[in-house]
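Below is one structure. I have some questions about it.
A single protein chain has been omitted from the complex, and every remaining protein chain is retained in its original position.
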Amino acid sequence: MSAAFDILLCLMILATAGIALFVRGAFAAIAFFIAFGNLLGLAWLALGAVNVALAEIAVGAGVTGVALILACSRLFELGDNLADVRTPLASRLGSAALCLGFTVMLAGVVLTIPPGDRLSKVVAPLLPGLGIENPVTGVLLAFRGYDTLLETFVLLGALVAAWSLTPDASRRLPPTTMVMTDPTSRIVAEAFTRLLAPAALIIAAYLVWVGSDLPGGAFQAGAVLAGALVVATLGGVVVLPRLDSLAARIALMVGPLTFLAIGLAGAALGGRFLAYPDGLEKTLIVTIEYALAISIAAGLALLAIGPPQPMPNNARADAR
Amino acid sequence: MSEAFMLAAMLVLVSMAAALLRAWRGPTSVDRIMAVQLVGTGMVGVAVALGAARNEAGMLDAALVATLLAAVAVSAFVRRPEGAATSHSKPNSPSLDR
Amino acid sequence: MSPLDLLVATPLGFMLAALAFGGQGRWLILVASPLMMSLAVWLVFLPPDAAHVVGGWDLPLGILLRGDGVARVFVLGAALCAALVGLQALYEFSPQSGGPSARNRGFWPLFYLMWAGANAGFLTTDLFNLYVALEMVSLAGVGLSALGSLQAALRYFLFALMGSLAYLLGVALLFANYGTVDITLLARTAEADAATLMALAVMTGGLLVKSALFPLHGWLPPAHAAAPAPASALLSAIVVKLGFVILMRLWFEAFATLAAPIAVGLLGALGAAAVIYGSIQAMRQRQLKALVAYSTVAQVGYLFVAFPLVAAAPSAAWSGMTLHAVAHMLAKAAMFLAAGLMLKAAPGRDIADLVGLARVMPVTVTAFALAAISLMGLPPSGGFAAKFMLLDAALDQGAYIYAAVLLGGGLMAAVYLFRPIAVAFSGAHGRAVALKAPLAAVAPLALAMCAIALGFFGVAFAELAAIGAPWAQGDAIGGVP
Partner (left out) sequence: MLVEGGHVFAVTGAVLAGLGFYSFLVKRHPIRQLLAANVVGAGVFLMLGGLGRSPGGADPFAQALVITGIVIAVALSALGAAMVVRLAACGDKDEAPLGEKREGP
């Protein structure tokens, strides 16, 4: 039964991906991309990787989907109808042959590798020393904390790069100019956000807290919070701060700064960079995770909503 | 018992496939949004069933998160830029069809 | 505390500080430049076996940082470039120089992010960590080139994205196959099975995009030509080199035993094609920065021409290859900075607009000419020493075609680089206007002089680059006993 479930799930994943990639309409493509993300989340559950499933559901489908939808709406308003320019038949056939060969080879290669859990036997004996039980958190925050540290800076860098695209004039604007068209639906959105926000906050805090022992952690929690922030922003309940405002800077920097400072403190106290002193491992890991969750939430929300858009028809809206 | 939950998960998955078919056929954008929402709901169901089948509480957390975030995408779909001209689409109807 | 950690942690700290200080953050470079330079020098003088795992977590779980010869010379070269380019940017992105402040502010965090990412990449032996470092550098590179042309930046972004994904695909295959992503462990266990070969092929493909080897160079000329001068300098000096260093680590260390002569020969052939194609394109350009950008395409070619030479007999070609990479870093950074200054003074972007410029800004044009000397491979310069070592290795191995490419490439470089210099020195009545900032030419001049000076330290450089080199440890490369 489980095998049949896996196969059906994989077929559905392939079908949604195919439609998302090749359907004509851009919005339909993104709709299917979101469904694809949901199904991927299920695939991770089926694989027993609940940590990844949480991240995929919240980040992959949620934040990426929102960023793409908003980009498409904005492009429509700018007169770009996302028309599909047909590449010449010969180049399509060539690409198809190339990619078919590549896929067959890759699939063949994948089948030569026996699936198996390679490192959990190495990870497991080290976890008691950290005082945590979730091996994924152990890998992310301790054994490969260096990767995670650098990755938080990638997130920050993407945000800076996105914001440095905006001309000075619209930098004064808050980062969203997207609202609901219909006043009634706006009331619904507001009420909904008031219900959602506290729930999201509680779930995020819970995910960080259980993250040291059960699936969860800073990224998942941050993504949940970001999702709530996005809904609240789109509903007009919250106005996200500008990137150069004090609030945004503090929220964005608290995570990377805490992580970096604790890493350097470990080195200064005679250990190694990013080594946790004996006995303090869990405390420090949870501290870093809470700080990271805040920064990730702020970063993902700002990225999903995008930098302020100077809309060409803003003037017309003012005149109305 | 776990087989029964697996069967349930499978059935929900099949219903999700039906929703996907609807999302593909359209014909209107509202159909598509609702169908994608149905896929999201189905995901919650499958996650719960899988969690029960495998006896893993973490999967319920995944279902919880999925429920919480189900509204994120749809609330982005129904958004228009502030002051947007409505020449491209009828008012109040998100333009999925293009 | 070890420079292996601090070389990454320090620029990250500066990135946060630059964000925190906003508009005033640009002055941080005055602290960052000397600090990073001293860290890089400290790295050079570490004991030869300097290496440690981050946080004390052993392989295969942890991440090994290692200061081998390659890391030392590239970190030092990158530090020199970034420190001087940063000082130049202090002028370029000052509020007085005009330009939107959002862009001026965006430069600094991305600059430090790139510096940290480059150092992280040079120092790590972990392939997944290299992926993260690669993304840091590419992201910063995209952000910086977007300060110039958004169109070119978007194209670069999409190229870079696919390159990273191909690389990541290889990392995934290797992890699934061996249960480790560490180069030193892979070097011991790697076998020539299907998964490994596929992984090596896709990773190489992805990294060739990142290092802009012909015919995957399409993103480079528009992005480099359109970006602000300090950004182009960093793109040519650092971004392209990181992809190359990872390729070196893959082909000569992790999979040294699998590097089949045919595959290495293919890279060499692509390199030779890049030298010829890039040089011809550079000759055809009318705009100065486009010429300099195509020169990068040609110069990257030399690095890959060296691949078969290193595979056949590493000791001589290895120092030539690394020296060429570092000399190009310095000379090209100098040239882009000088070109940026020249274009500010000239009435247009074309080479023809440079008429009479040598009279107006002699120091800047001198810097440009000195950098050109190193790029052409004229003595005495780093470029000359590098080309001499490579040529020596090629003739030794009887690889006459590569020797001809090396010589011909130098000749063509002389042709295309002489053109702007000749124009700048010609004509007494150009329409050029002198810049009000006489100190602005200091950074390009210093970089160009470093590139020249490198020629006098060829032997010392070769010894430094050979520290911990894979071929020096008794294992032969490329199946040569």
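By written order: A, B and C. Residues from 1 in each chain.
The criterion applied here is as follows: contacts are C-beta pairs under 8 Å (C-beta built on N, C-alpha and C of every residue); 3 or more make two chains touch, one makes a residue touch a chain.
Keep in mind that this is a model prediction, so the values were computed, not measured.
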Among the chains present, which touch the one that was left out?
A, C
Given C:L7, C:I63, C:A116 or C:A227, the residue that touches the chain left out of view is C:A227
Which of these, A:A35, A:V52 or A:L130, touches the one chain of the complex that we don't see?
A:V52
Can you say which of A:L119, A:A197 or A:A261 touches the chain missing from this structure?
A:L119
Missing-chain contact among A:L130, A:A161, A:V208 or A:L264 belongs to A:A161
Positions on chain A where the hidden chain makes contact:
3, 6-7, 10, 13-14, 17-18, 20-22, 26, 29-30, 33, 36-37, 40, 43-44, 46-49, 51-52, 55-56, 59-60, 63-64, 67-68, 70-72, 74-75, 78-80, 82-85, 87, 91-92, 95-96, 98-100, 102-103, 106-107, 109-111, 113-120, 123, 135-136, 138-140, 144, 147-148, 151, 154-155, 157-159, 161-162, 165-167, 217, 219, 296, 299-300, 303-304, 306-307, 309-310, 312
State which residues belonging to chain C touch the missing partner chain.
61, 92-93, 97-100, 103-104, 128, 131-132, 135, 139, 142-143, 146-151, 153-154, 157-158, 161-162, 165, 168-169, 172-173, 175-176, 226-229, 231-232, 289, 340, 343-345, 349, 433, 435-436
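As a convention for this text, only the chains that are shown with their structure count from here on.
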Between chain A and chain C, what distance separates the C-alpha centroids? Give it in angstrom.
31
With chain centres taken as the means of their Cα atoms, state the distance from chain A to chain B in Å.
18
Residues of chain B that touch two or more other chains: which are they?
none
Within the complex, which stretch of chain C touches chain A?
1-2, 5-6, 8-9, 12-13, 15-16, 19-20, 22, 52-57, 60-63, 100-103, 105-107, 109-110, 113, 116-117, 120, 128-129, 132-133, 135-136, 139-140, 142-143, 146-147, 150, 169, 173, 175-177, 179, 193-195, 198
Sort out for me which residues of chain A touch chain C in the complex.
105-106, 108-110, 112-113, 115, 118-119, 122-123, 126, 139, 142-147, 149-151, 153-154, 156-158, 160-161, 163-168, 171, 244, 249, 252-253, 256-257, 260, 263-264, 266-268, 271-276
Touching residues of chain B toward chain A in the complex: what are they?
3, 6-7, 9-10, 13-14, 16-17, 20, 23-24, 26, 29, 32-33, 35-36, 39-40, 43, 46-47, 50-51, 54, 56-59, 61-62, 64-66, 68-69, 71-73, 75-85, 88-89, 91-92, 94-98
